[in-house]
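Yeah, one chain of the complex is gone here, protein chain that is, but the others are all in their spots.
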Amino acid sequence: MNFDEIVLIIVALLSVFELGRVLIGPTIYDRMLGFAVFSSKVIVTAVIIGTINERTFFLDIALIYGVLGFISTIMLSRFVERRGDI
Amino acid sequence: MATYIRSIGQGLKNNIGIILLLVFIWVLLVEQFSLRAFLTGLFVSITVVFFTNRFLLEENYQRKYIIGLITFLEYGLRLFKGIWVSGFSVIPHILSGKADVQIITCETKLTDELLVNILANSITLTPGTVTVDKKGSRLQVLALNPPAEDENARDVIPYKLEKVLLRYEKSANRKA
Partner (left out) sequence: MSQWITLAGNIIIIIGLVFMTLGVLGIYRFNDYFSRILITSKVDTVGFLTIMVGFIIKHGLDFFSGKIVLIVALYMITNPIATHAITRSAHISGYRIKKER
């Protein structure tokens, strides 16, 4: 087994273990924090898969996922801050 | 008509740095070092800069948003080092599970809006401090291990980063 594959397995386990905060979080801000941390794990996972397969289009997927996670976090926090009036 | 075309040419000549940066990013995304990729990137970035200048900003793009290459490099290296050092200093709090957090109001010496925004974002990026609100040059910072009542409240601001930005602001004021 390669070094990169071991790193990939560890990062995947961490991201699954981290989603528990989204399930049990007492306030809604804890759930948003859990989602933001999870999206950074997804970017790392895409870069590692691109390294193992030697393909560069996985990096484009990582770029697009970063933009989407940023926009959804901003929109959710605005929605909560103004109590439903975006 | 002639003056119109001349004003467009003058506007593009003022923004030559940002056009070259956009062409570099385009070549990086296409993954080819060829003349065709370069020409396509030049066309796309000139179109983007022209429309942004004309309809969105109504002001010079480069003078408003670029802080100078040497200042940018020095600031980036210092920021990276600061993030690392604060990351190591936060580890004992995680292992022991105790934290003392509080919101503190403090004031920076910078006055320019863009520079205050850059400083607030780098305060957020270092572990141990998060900016909550900003009004003018007064910042509300959520800090770990806050300074006591009789100490200076400005201790939460990273002094070295502020010094780099202050030097740039003075030189820009003298030039203008």
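We just call them A and B in the order they show up, numbering each chain from 1.
Assume a residue touches a chain if its C-beta (ideal position, glycine included) is under 8 Å from a C-beta of that chain, and two chains touch if they have at least 3 such contacts.
These numbers were taken from a predicted model, which means no experiment stands behind them.
K.L.:
Pick out the residues on chain B that sit against the missing chain.
P.N.:
Residues in contact with the chain left out: 25, 28-29, 31, 80, 83-84, 87, 90-91, 93-94, 97, 99, 101-105, 120-122, 124-133, 140, 142, 144, 149.
K.L.:
Take the complete complex as the reference. Which residues in chain A touch the chain that isn't displayed?
P.N.:
Touch with the absent chain occurs at residues 3, 7, 10-11, 14, 17-18, 20-21, 27, 29-30, 32-34, 36-37, 40-41, 43-44, 47, 50-51, 56, 59-60, 62-63, 66-67, 69-70, 73-74, 77-78, 80-81.
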